[in-house]
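Note that one protein chain is taken out, while the other chains of the complex remain in position.
Which chain is which? They are A and B, in the order written, and residues in each are numbered from 1.
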Amino acid sequence: MIILFGVFIRYNWESDAHWAESKHNLSDIENDFYYRYPSFQDVHVMIFVGFGFLMTFLKRYSFGGVGFNFLIAAFGIQWALLMQGWFGSLDYSDGKIKVGVENFINADFCVAGCLIAYGALLGKVSPVQLLVLTLFGVTLYAVEEHIIIKIIHARDAGGSMVIHTFGGYYGLAISWMLYRPNLDQSSRLQGSKYHSDVFAMIGTLFLWMFWPSFNSAIAGHGDGQHRAFINTYLSLAATVLTTFALSSLFQKHGKLDMVHIQNSTLAGGVAVGTAAEFMLTPYGSLIVGFCCGVLSTLGYVFITPFLEKHMKIQDTCGIHNLHAMPGFLGGVVGAITAAAASDTVYSHEGLVNTFDFKDEFKDMVPTVQGGHQAGALCVALIFGIGGGILVGAVLRLPIWGDPADDNCFDDEAYWEVPLGGSRAQCSQEEMRVPVALPFSVRIPVR
Amino acid sequence: MIILFGVFIRYNWESDAHWAESKHNLSDIENDFYYRYPSFQDVHVMIFVGFGFLMTFLKRYSFGGVGFNFLIAAFGIQWALLMQGWFGSLDYSDGKIKVGVENFINADFCVAGCLIAYGALLGKVSPVQLLVLTLFGVTLYAVEEHIIIKIIHARDAGGSMVIHTFGGYYGLAISWMLYRPNLDQSSRLQGSKYHSDVFAMIGTLFLWMFWPSFNSAIAGHGDGQHRAFINTYLSLAATVLTTFALSSLFQKHGKLDMVHIQNSTLAGGVAVGTAAEFMLTPYGSLIVGFCCGVLSTLGYVFITPFLEKHMKIQDTCGIHNLHAMPGFLGGVVGAITAAAASDTVYSHEGLVNTFDFKDEFKDMVPTVQGGHQAGALCVALIFGIGGGILVGAVLRLPIWGDPADDNCFDDEAYWEVPLGGSRAQCSQEEMRVPVALPFSVRIPVR
Partner (left out) sequence: MIILFGVFIRYNWESDAHWAESKHNLSDIENDFYYRYPSFQDVHVMIFVGFGFLMTFLKRYSFGGVGFNFLIAAFGIQWALLMQGWFGSLDYSDGKIKVGVENFINADFCVAGCLIAYGALLGKVSPVQLLVLTLFGVTLYAVEEHIIIKIIHARDAGGSMVIHTFGGYYGLAISWMLYRPNLDQSSRLQGSKYHSDVFAMIGTLFLWMFWPSFNSAIAGHGDGQHRAFINTYLSLAATVLTTFALSSLFQKHGKLDMVHIQNSTLAGGVAVGTAAEFMLTPYGSLIVGFCCGVLSTLGYVFITPFLEKHMKIQDTCGIHNLHAMPGFLGGVVGAITAAAASDTVYSHEGLVNTFDFKDEFKDMVPTVQGGHQAGALCVALIFGIGGGILVGAVLRLPIWGDPADDNCFDDEAYWEVPLGGSRAQCSQEEMRVPVALPFSVRIPVR
């Protein structure tokens, strides 16, 4: 990695000390750093705290959830800089990749795809398998992104297609390849407990709050970022209401289910990703958010059990409901919104800026753009499912040290777990017994 | 909600794709988004993580604390955009509300008022009651804000009056209306436990750290935001020292009480809200912070028990000490500081900018402004208490599904609680019993 960076990676003109000479009449504040760094940090929090803590909900796999998330994200961003560089910001004049803050945001996005896939496999794979998954996942992502953004010229600021559809189906396909028929041997560990659910809420809330930054981070300067933030924000707000309502509707006694609140509330951010920088209008965002809340909650109630039972897909975190389906929906919404764009709504200059109708694409029209968006969605699907099956096949090789069926969802497998902790807190049974009894006493322990 | 947004809400000129045409010679970086978005995100974190986790301190109501906070905040911001729009940014030429990042900050502020009120009622009301409380609360807030800011022309950047005084007394009045004489039936659940106190510290710290952003978020561009941040920061720092000192003074054996540390440390931010953008001077901020720390800690030690015993006000989180009293104090400080303003201290242009002495108010002088500030404080009080009694009367109707007295502070009422969790962790009694022993057994426990 160090050698590859030594050969390929250099500062771009905005982070190089030559900036003082080359900036012409720009003010220092117009360095791209000040446009994007706050958003970058928000995205960064989502990747490490958001995804990390969202995966702490299992009663005995919190270390693995947040720890392995940390590992593969830190590995993935380095690899992504190289991979995305080769397909994107490579300067052909001197064969170097020039990096600045936007590349780092893109690297975080790329890693997000792999973390989504991890969600489906949480507790069932070894750290080495995760590194392999990330290595291939990042590579696939970089190719897929290049095809979608550069070749097909689709727009996808928030990555509904590029990140979520790809990452979701990638994870599900791998999970399908790694199906464990006897997973119920560790079913005692497959639930949450009171405090692990509260930890997971940390993840949920940071994801929810910073999603507007996620979708606006690489949108156009000025009105583009501003609008992407508004659309995402409104969509997310609508999803929360829908999720609470439906969760209460489908539970016994109208009680709320933490699984829905932790996950489905976020689906609105996924679905508005592609269209975030378009003129989706505020009420359009609400409609998208509403539909997503319904879709995602119903997914947890009906589709996840169905997938597990009939399709042999064990989806620990329910990424099908949170990323795959909403991402697909987001791609469709993006295609429709793009096809419906017009000079009246955007102004001519606005249309050109938003859809980047420049250079070789300067004769593009919105309706054709809509078609390209739809094509991009298919590419994301194909890469996700195809890549997942391929990588799943690799991960089935018996050399990666994956845990036994009755050892899944258990931090003991890969972590030094503090003694008191696991005993005192982690299972009800262990709670009952801790009285040393003398021989010949009969006690009807409940 | 979708229909209302469809009819009324539009992007404002800074988030509309026409920006490219209409921005004239502004640089993209001068879009209001870049002035306010980082502050907005900090405020957003305060609303969802700050308030949410601050309310997880109860041993068995953490789901409700953070979950219902999430629900009513997400509902409230949508409703607030409409309500504040009708009274504020409605463009009469075409009957649309034009929204941009500043409106979203204001919506978060508006919701803060309702979340404060929730603090008094934590654990004693149903989610439906909370939605009703928010619906009316947001509406009252929008009217009150319009009167204070637009009609009285008072300045209140950090909302000591508009948010905290209003929200605090609104919650207390409702709590008074919903008095439960037999609440001690659930007294076993009315405390914290070790880890729920640590969770609450997450809320405290995020509120404390980002309060400078709260008070500076909608202050004037440039020096206004800069100064509001400095004043708030210093006031908060002073409050922490005072709180630790007093907490240790009033406890047996000089021990510290987590309740004070979690709450009173924040009072300084509340009290400096109105005066934050004024030339309060750094030592002025320290004095305000010091007074607030004293007031708030004494409030927890003496006033809250008094209110509960003699005034029939049950205030779960102690919002009287954290929001109501400090908010009132903040209003007074604001009035005095405004009345004492002068051309020498502010420069003429600075005075005009800070107090917005423009258009119809261009003949205003600081002393008169001080009077207006005092008037505004009264308006906030009246709206808080009056509105609270009104809404409390509505909430007493027996149709809202509020929990029984012995069911208060218990997540079981509204949430699917994981089995192991509640048993193993939540109450000492349950810990004691789990072995039914037969008569005449001798057990050498250790």
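Simple rule for what comes next: a contact is a pair of C-beta atoms (placed from the backbone, for glycine too) under 8 Å apart; a residue touches a chain by one contact, two chains touch by 3 or more.
Here the structure is a predicted model, which means the values were calculated and not measured.
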Cross-chain touch to the chain not pictured, restricted to B:Thr56, B:Asn103 or B:Ser192, is B:Ser192
With respect to the chain omitted from the figure, which of B:Asn12, B:Ser160, B:Asn353 or B:Gln373 is a touching residue?
B:Asn353
Out of B:Gln78, B:Thr139 or B:Ser213, which touches the unshown chain?
B:Ser213
By the contact criterion defined above, which parts of chain B meet the unshown chain? Give residue numbers in ascending order.
27, 29-30, 34-35, 38-39, 42, 59, 191-198, 201-202, 205-206, 208-210, 213, 221-223, 225-227, 229-230, 233-234, 236-238, 240-241, 244, 251, 255-258, 261, 265, 279, 281-283, 286-287, 290, 345-347, 349-351, 353-354, 425-428, 431-433, 435, 437-446
Which parts of chain A are in contact with the chain that was left out?
1-3, 5-6, 9-11, 14-21, 23, 27-29, 31-34, 37-38, 41, 44-45, 48-49, 52-53, 56, 62-63, 66-67, 70-71, 74-75, 77-78, 99-101, 104, 127, 195, 199, 202, 414-426, 431, 434-436
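In this section, only the chains that are shown with their structure count from here on.
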Distance between chain A and chain B based on Cα centroids, please, to the nearest Å.
32
